[in-house]
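Let's look at chain A:
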Amino acid sequence: METSAHPVTPLKEVADIINEAGGEILKLCYQCGTCTAVCPWNRVRDFIVRRIMHRGQLGLIDFEGEDIWLCATCNSCVKRCPRGVEIVDVMRALRRVVTEMGIARIPDSLRLTIKNISATGNPLGEAPDKRADWAKDLDVKPYSEGTEILYFPCCIPEYDTSVRRMARAAVNILKKAGVDFGIPGSRVNCCGESVRKAGDEKVFERLARSNISVFAEMGVKKVVTSSPHCYHTFKNEYPGLGGDFEAIHLSQYLLELIRENRLNFTREINKKVAYHDPCYLGRYNDIYEEPRQVLESIPGLELVELPDCRENSLCCGGGGGRIWMETKSGERFSDMRVEQALAAGADVLAVACPYCMLNFDDSVTTMDKGNFIEIRSISELVSQAI
Partner candidate 1 sequence: MSFEPVIAVFMCNWCSYRGADLAGTSRMKYAPNVRPIRVKCSGRVEPTFIVQALQAGADGVLVLGCHPGDCHYTDGNYKAMRRMALLTRMLEQLGIEKERVSLDWVSASEGSRFVSIVNDMTARIRKLGPLAKES
Partner candidate 2 sequence: MIVARDYVFMCSEPGQEIIGKDIRDLGLNRVVVAACSPIMHESTFRSTCQKAGLNPYLIEIANIREQCSWVTENKQMATEKAKALLNAAVKRVYYHQPLETRKIPFNPNTLIVGGGIAGIRAALEIADSGHKVYLVERSPSIGGHMMQLDKTFPTLDCSACILTPRMTEAGSHPHIELMSYSEVEEVSGYIGNFKIRIRKKARYVNGDRCNGCGLCQEKCPSKVDSDFEAGMGKRKAIYTPFPQAVPNIPVIDADHCTYFLKGSCRLCEEVCEANAIDFGQEDEIIEVEAGSIILATGYGVFDPAPIRQYGYKRLDNVITSLEFERLVNSAGPTGGNIVLKDGSAPRSVAVIHCVGSRDRNYHDYCSRVCCMYALKYAHLIKEKTGAEVYQYYIDMRCFGKGCEEFYERIAGEGVSFIRGKVSEVTDRSLNDEEKGRLVVVAEDTLLGSVIRVPVDMVILCVAMEPQQDAEAVARLFKISRSADGFFLERHPKLDPVATNSEGIFIAGCCQSPKDIPDTVAQSSAAAARILSLISKGAVEIEADIASIDDKLCSGCGVCGSLCPYSATSLDEEKKVYKVNEALCKGCGTCVAACPVSAITGRHFTTEQIMAEIEGLLI
């Protein structure tokens, strides 16, 4: 989005469209550049967030360019903006203008994913009746009325075999703790978080309303999620659409189980573990302590902090639909994060989000660091120790 060499004229109509699509808050931007300077993209390439805000104010957004699709919705900028501009909402509005008005092309991989989710209820385009296949051999019951808890693993661990391990470990823990729980069956859809961030408000609403009515029909009262993205959506976005159930992230629930002495640690894990704060747990929901406390209660485990942690956590790069888009080698945040973990002397990089797991697994493979560091979910580590 380079500044034009020619004189430009503000496009009031376009500015109005952006406002109507939910970007109105950008009017408050006073161009201080905090967003740009805290944005992780600028560690690997130029991404002048501030300029997008200004162009938005004047209706001069380049909808054809790749800029509006870069934001990983990590929320770092929003947390620090001195004028309270919800920059992530602005990005969502810009994408919405593209998806709903068709004025430019949605990146191919993202378009395909949205199509998949829209058609099959999951981003991989797999058959809905295979949703519970990941747990076939685990002796887990599908959720039915009267069960205390719905364990909601997220589509990724359900359908993508490479990160299935985080959900299977969770099941092991829940069973050992004697929790009365069930898992989603074919009627349940993707929570819709990434679709919404990708700008497709309509598909999001359809997914959300469908889930809300299915949950209500099944009498779901409490949902434990593996993914901070599902958690965020259930907790903060579904209630506005009529959702009436409690959502809690697995790391919080594990801490509850530990505090109630329902988990009996029998094995030590004598490793240095660095915990990676996922954006949607940390910056979006201020959950920083629970995952750390869970890890620290594992005997033998030594928790080390990464240089960018808690509020300043470095995004894995997978939010906002970026997980479905290709990021060039050399520009991947997850590579930087793995480097940080290695520099901190960690044996394990612990994650609490399926997207992070996908990205870090990928980084470790492409960086050929498999012999130096493992990517493990908190659930795997707990499961291993009980």
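Picked so that all candidates are chains of the complex that A comes from, given by their letters.
As a convention for this text, a residue touches a chain if its C-beta (ideal position, glycine included) is under 8 Å from a C-beta of that chain, and two chains touch if they have at least 3 such contacts; residues count from 1.
Computed from a predicted structure; not experimentally measured.
For chain A, the touching candidate in this complex is 2, chosen from 1 or 2.
Against candidate 2, in their complex, chain A makes its touches with residues 3, 30-38, 42, 46, 48, 50-51, 80, 82-84, 307, 311-312.
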